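Here the structure comes first, spelled out in structure tokens, and everything after it is commentary.
All protein chains but one are shown in place.
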Amino acid sequence: MWKWLHPYANPEVSYHFTGRLLPWFSALAAILLSIGLVWALLFAPADYQQGDSFRIFYIHVPAASLSMGIYFGMAIAALCSLVWQLKLADASAAAMAPVGAVFTAIALLTGSAWGKPMWGTWWIWDARLTSELILLFLYLGVIALHSAFEDKNLAGKAAGILTLVGSINLPIIKYSVEWWNTLHQGSTVSKLGKPSMSLDMLWPFLFCFLGFAMLVAVIVCYRFRNEILARNSIRPWVRELVSARATHK
Amino acid sequence: MQFNSFSEFINMGGYGFYVWLSFGVSALLLVILLISSKADHQKIINNIAKQKQREDKLRQARELRKQQASSAQDEAEQATS
Amino acid sequence: MKSLSYRDAFFLVLKRDITIALRHRDDIINPLLFFIIVVTLFPLGIGPEANTLSQIAPGIIWVAALLATLLSLDRLFKSDYNDGSLEQMLLSPHPIFLLVLAKVVAHWLITGLPLIFIAPLLAVLLHLNEQSYGALILTLLLGTPVLSLLGAVGVALTVGIKKGGVLLSLLVLPLYIPVLIFATSAIDTASIGLPYSGQLAIIAALFFGSLTLAPFAVGAALKVSTN
Amino acid sequence: MKSLSYRDAFFLVLKRDITIALRHRDDIINPLLFFIIVVTLFPLGIGPEANTLSQIAPGIIWVAALLATLLSLDRLFKSDYNDGSLEQMLLSPHPIFLLVLAKVVAHWLITGLPLIFIAPLLAVLLHLNEQSYGALILTLLLGTPVLSLLGAVGVALTVGIKKGGVLLSLLVLPLYIPVLIFATSAIDTASIGLPYSGQLAIIAALFFGSLTLAPFAVGAALKVSTN
Amino acid sequence: MLLKGENLTCIREDRLLFDDLNVEINAGDIVQVEGPNGSGKTSLLRILAGLSQPYEGNVLFKQTAISQCREEYHENLLYFGHLPGVKGEMSAEENLSFNLALHGLDTSETHDDLAHVNLLGFEDSLASHLSAGQHRRIALARLYQSQAPIWILDEPFTAIDKQGVASLEQRFTEHAEQGGCVILTTHQDLLAISSDKVKKITLDYAFE
Partner (left out) sequence: MLLKGENLTCIREDRLLFDDLNVEINAGDIVQVEGPNGSGKTSLLRILAGLSQPYEGNVLFKQTAISQCREEYHENLLYFGHLPGVKGEMSAEENLSFNLALHGLDTSETHDDLAHVNLLGFEDSLASHLSAGQHRRIALARLYQSQAPIWILDEPFTAIDKQGVASLEQRFTEHAEQGGCVILTTHQDLLAISSDKVKKITLDYAFE
């Protein structure tokens, strides 16, 4: 059943394979994002309650859901690497962590910047906000652990264990925070009166969302290829590649 | 088109600061991430190249020492003979 | 030879760790003192009004317990790593999770248990609502073992890293958050006279979950760190 | 040889410590993250009401700064002790207080300074009164060096002791209490719009006092610890 | 054949330490791993003990990969590394008892074992109050009880005085004669063991 996967578990093959995918991903990301963002900023209607501040939505929500999606991806990669000892799965998890952290940070920042005009404060200890903040800490933990190990293979394994422990914990965190919140306060700040999204808001959102997803794919590909190179530096194919590409001083 | 003029576009119905802050910071972070990911590639390649140079240097030093050792041995043999 | 049962191996390691702690009595006293000092810092930093204090008392006591546990964590594996004992344990013919479990139990007996005895005293200092004492003790009793178990995962991951001290807190604190939230919420609920068995049940679930899973995660992490 | 002036020796050690910290970037980032995490734990433990939070914000931020400094302290001499560098420094032909001062300055630059930059952000999270931001920054600017200096005395005394981790906090925290009290009092005063120069003056006095005395105390303590 | 390393490759820091190394160790062997500083002796020993994974290759104990039979292998292994695994907070005797008990050995004769390593009179001293060499001797005392056939010893003579070295060498010979094997590294010459009894593995890839 796993046979078809086998060639891709070879670092050299996946290095070249991702190399071939990259231009396609990049083109898609560029097209989708430019259509989506122009649409979102210029043509999408303003919200009847929130006015033009609603345009933050088009970054905020994709960033927030991608931040969680990437963690999910990382957890799967970590599981694969622990169960099947796939070194490439480690490399891909390592490639995803910083991207996920950046998207989490974007979700937090855009959320805050939206919260100031809407709720009158940059920050409240709301369930969603708090669990997003904790997600950022989890990401930072994984990254810090990665950078603390010198041997990248070991770093991958250690970070994998942490990712898995964190992923078991993530639903608990989410649940606990939600519960804690409703228990303490009757919502003092009115949450977003959920507008039933009209089609002319939905389309640009879809473009933005897919565009950001493609951007994630592009960056993860770049980082994945870097990880492969760094982990296989003594392989002859890497050596050949290097002697062709190194900039000599 | 929702906006009649450029300044209206910038103003964003009074929410300009927050909207442009969000878009600006997001763009900045993503661009930094993208560029640093791309730049790492060359950095890693240069590192590996440096590594290779170091190995070559070691190999040379090793050969030199081997030569010295063998010539010393020769001398010693000559001296005894 | 080779006749050591699981039980014997467990108690062997447990006894050793407790002997070392008793020998070095600071190991027991210091986390306790840290706990006390942190709790007393708050009235100093916040001001002595009884109302405010009693309102924030559960949070402060629990955060202090959490930090005290955190600071005491590196005793768990660090010194064993530095002098090579850890290597020797990994090379012993026993399942690693068993030895890990023994060490964690010892850690809890040394640092967690004393906190539970001293906590009511501190609760008095902070004017904790009288109805909450039971909840405070119960949450600590169920919650501090979770802190030791989850903390062990963090230490095991960072033990090979030079100066892992603060990195550890980054890894471990997010994992502690559910315990903190449910425990303080239980205490708050108790203070208004409502039943808090729901929160307790969740903490108990966390306890059993981490009791069964953490030792294996720790074992895997130790193998990586000592590589 | 032997031509190294006081200034050169000072900067040599300073540069070395900062190089090591930059190399190990975690050293800078981690205390910062710890600071942030501790600050976020309190709302989780206490509850999200903005009013309560803004009332206890100065206390929380300062206690967190204090704990972050405390945790980062053992970087100051411990690793130098463990690998023998400290011995070598004590054997160098320079006055010990000078080398100590360089190490403490490096420690502050690495851990204290970043706290000051991040503190306003956390103040936002805790809804600190807007009038208090100036006082917060000023007290941190004058107070954190005191924490590093006094902390150094504590580490120097405990560096020879195995597992001094928690004992250290016992020694150091009481010394930190005056800083904590005056700093939070300054911030509280500022929040109701009154002048807080009195408290600042006292912190400044503590700063100059510890700047002149602590290095000598540390030097003496180190000689005892390495005996 | 007790222990076998197949096609072992080790890479540290991008440097290839050894490549495609094959090692076969039989009962009765005394194997000295030789090589200059940094040639990979410690790395090899840790791989053989199962403490590190090789970049490529396998270590087999009685034809089974050691990752497959971890517990059985560890029952048959005694490893002594750069760090002795002695707790400063416990006395010499407590340390030894623990070490023995952990490996399921008899703890009733610790006195004799300590006498073998010349620690008589120091049984109750805390290990941290002993000198560098005495500290390591506590860990070495285990050798006089061990029933494990495979001994892997990384620089066991560090900080040990001459008399100590001589008695250790004698113990190695005994162990080999009783059907065990000893894999060790040292930068000193083995004096009490005749050199034809010692197999050598020389690592010097980096300097060859």
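The chains carry the letters A, B, C, D and E, assigned in the order they are written, with residues numbered from 1 in each.
By definition in this document, a contact is a pair of C-beta atoms (placed from the backbone, for glycine too) under 8 Å apart; a residue touches a chain by one contact, two chains touch by 3 or more.
What you see is a predicted model; the values in this text were computed from it and never measured.
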Only one of E:Asn7, E:Ser131, E:Gln178 or E:Ser195 touches the unshown chain, namely E:Ser131
Touch assignment to the omitted chain, from E:Gln170, E:Gln188 or E:Thr202, lands on E:Gln188
Since one chain has been left out of the picture, which residues of chain E touch it in the full complex? 12-13, 35-42, 82, 118, 122, 125, 129-134, 137, 155, 157-165, 187-188
Spell out, residue by residue, where the missing chain touches chain B. 54-55, 57-58, 61
Can you list, in ascending order, the chain D residues touching the missing chain? 1-4, 9, 12-13, 16, 19-20, 23-24, 79-80, 82-85, 87-95, 226-227
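Throughout what follows, only the chains that are shown with their structure count from here on.
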Give me the set of chains touching chain D intersected with the set touching chain E. A, C
Of all chains present, which has the mean Cα position farthest from that of chain D? E
Which chains share more C-beta contacts than any other pair? C-D
Can you tell me which chain is nearest the middle of the complex, judged by mean CA position? C
Roughly how far is chain C from chain D, going centre to centre by Cα mean, in whole Å? 26
How many angstrom between the C-alpha centroids of chain E and chain A? 47
Rounded to the nearest Å, the gap between Cα centres of chain B and chain E is 41
Residue ranges of chain E touching at least 2 other chains are 14, 88-89
Chain B residues counted as touching two or more neighbouring chains: 48, 51
